[in-house]
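Missing here: one protein chain of the complex. Every other protein chain is in place.
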Amino acid sequence: MSTLSALLKREGLMQALVLVGLALVWEASSRAGWVHPFLLPPLSDVLVRLFTDMQSGAVFVDLGLTLYRALTGFVIAAVLAVPLGILMARKRGVQWFFDPLISIGFPMPKIAFVPIFILWFDIYDTSKVIMITFSCFFPIVTATYSGTSHIDKWPLWSARSLGASESQLLREIILPLAAPSIMTGLQIALPVGMITTIVTEMLMGGSGIGGAMIAAGRFADSVGVFAGIMEIAILGMVVIRALDRLRARLLVWHPENRAH
Amino acid sequence: MAGGDLHPASATAGHGSFVEVVAVCVRYLPLLIMLAAWEMAGRSGLVSQQMLPGVGAIATAFFDLLQSGELVTNAWRSLSRAATGLGLAVISGIAVGLLMATRPLFRTLINPLVRILYPMPKSALIPLVMIWFGLGDASKIFLIFLGCLLPVIVSAYHGARGVNPFVIWSATSLGASQEEVLREIILPAALPDILAGCRTALAFSFILMVSSEFVIAKDGLGFLIGSLGDGGNYPAMFAVILTVAGTGFVADRLFGSFVNHCLRWKEQA
Partner (left out) sequence: MTADFGIKIEGVSHAYGGGQSGLASGTLALKQTDLLIRHHEFHALLGPSGCGKSTLLYLIGGFIPVQIGSISTQKGPVTAPGPDRSIVFQNFALFPWKTVLENVMYGLQKKGLPEAECREIAQAHIKLVQLGGFEQAYPSQLSGGMQQRAAIARTLAVDPDILLMDEPFGALDAQTRRVMQEELRMIWKKRPKTVVFVTHDVHEAVFLADRISIMSARPGRIEHQIDTGLGPERDESTLTDRRFVELGEQIWRLVREQAVLASRGGL
């Protein structure tokens, strides 16, 4: 009896059970017709579709394409934004010039600019990647700027008095100290990039997971839509988990990763 | 994570002091420079006027749209949908977050849902709401509602959990009931976090508003942009895009001032 009450107290377990319960309710209500199976296809059908898509490789092609676009845009953004953020933190003039642009750009719904990019480039990959770069750019530059300008001055002064040159200072003191913030910016930007990828794919149609989903939507293939949602959810979780691991690996020296 | 402001948002700048006005001008000067460069690029033929309409052309198109009423009508449709979705999300989000923080049973039931939905990009649900609600208002409002709901729930939950327990005890020892504690103590104490969540939700509402209108195009600003683009009326398209971007920016700034007003009791860190 006490084992049962101890089990019931394990919140993690209870929450997992809630999920199982919901899954069962889903399956039941769909099969029994309480909800129209078109609006909510049975969970089992969705899972079957998921597996067949995996077997045929269609999922991996779609996800791969989406991921490729997202990563390309993300990397370009990082390559541009991190140096800019650091420059802004170190040189007043640079900060003055870019600050209004960035503080205006941040709260803007950048997705609104998609038609401009289509106009300038094309309806294929280039415009998508540029759009993704655009949306990833802001969180990265903001986090980098903030992280670099807020570092402790004490290690900096110590290093200077020990004779470090400017470039040594940058590489060996400033970057490592700013690394946690920069990493946070990157961790925020990648999911943003992925969302942007998916939305642009939906908008322009064709390939990638977004394109596949919108096609499913237009063809009233509700099973396909649900399967796509699950694929995106899984991809999202995988990416976030991977980024956490990467962060732990890169910042192994940082107090935040002190082993318990 | 540090918000979008690289300087503290001194929304009360320009209180009359000449120095402050000059400071604001200097701060935003780069934008004027960029606008000038923009205009030059078009005039000098460096960039085709098609691809990058001159500032003047865009301004003209903007006023034309304003006059014809197209801009206002569509703006009204878009913004009222966004406001509805956002409003519903804020109210229910705060309630759910606070309940999750104070009633363990509630948390056990709702938390799994939150943890699944939170990392899910809500834009990915556009095809789903299309299936569920069709092409009308309901699909967009529901999408915005869902997208805005989660940041508010999460921030309300964390805000409520972070309340100094001694403050709660003080209230109970002064005679407050459980319900009064929730309403009069936990809610105000969690307000800073809740407002931060609402600010995020505000940004999401704009993004989802535009995205859904691009894809499920029937009316609204997103639809207007699309149709202007299809029709080749690029100056007008630019005008509306900049209007949308500008509105998002202004909304965020206004909300920032509102937050500063609500939180004037906080220490000026």
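Read from first to last, the chains carry the letters A and B; within each, the first residue is number 1.
In the analysis below, a contact is a pair of C-beta atoms (placed from the backbone, for glycine too) under 8 Å apart; a residue touches a chain by one contact, two chains touch by 3 or more.
Note that this is a predicted model, so its numbers are computed, not measured.
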item	value
Among B:57, B:94, B:125 or B:191, the residue in touch with the chain that has been omitted	B:191
Residue numbers in subunit B that touch the chain omitted from display	164, 166-167, 169-176, 180, 185, 188-189, 191, 264-267
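Throughout what follows, only the chains that are shown with their structure count from here on.
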item	value
Partner subunit B, residues of subunit A touching it in the complex	11, 14-16, 18-19, 22, 38-39, 95-104, 106-116, 118-120, 138, 142-143, 145-146, 181, 184-185, 188, 191, 194-195, 198-199, 202-203, 210, 213-214, 216-218, 220, 222, 225-226, 228-229, 232-233, 236-237, 240
Contact footprint of subunit A on subunit B as seen in their complex	1-7, 26-31, 34, 51, 104, 107-109, 111-113, 115-116, 119-121, 123-128, 130-132, 203, 206-207, 209-211, 214-215, 222, 225-226, 229, 234, 237-238, 241, 244-246, 248-249, 251-253
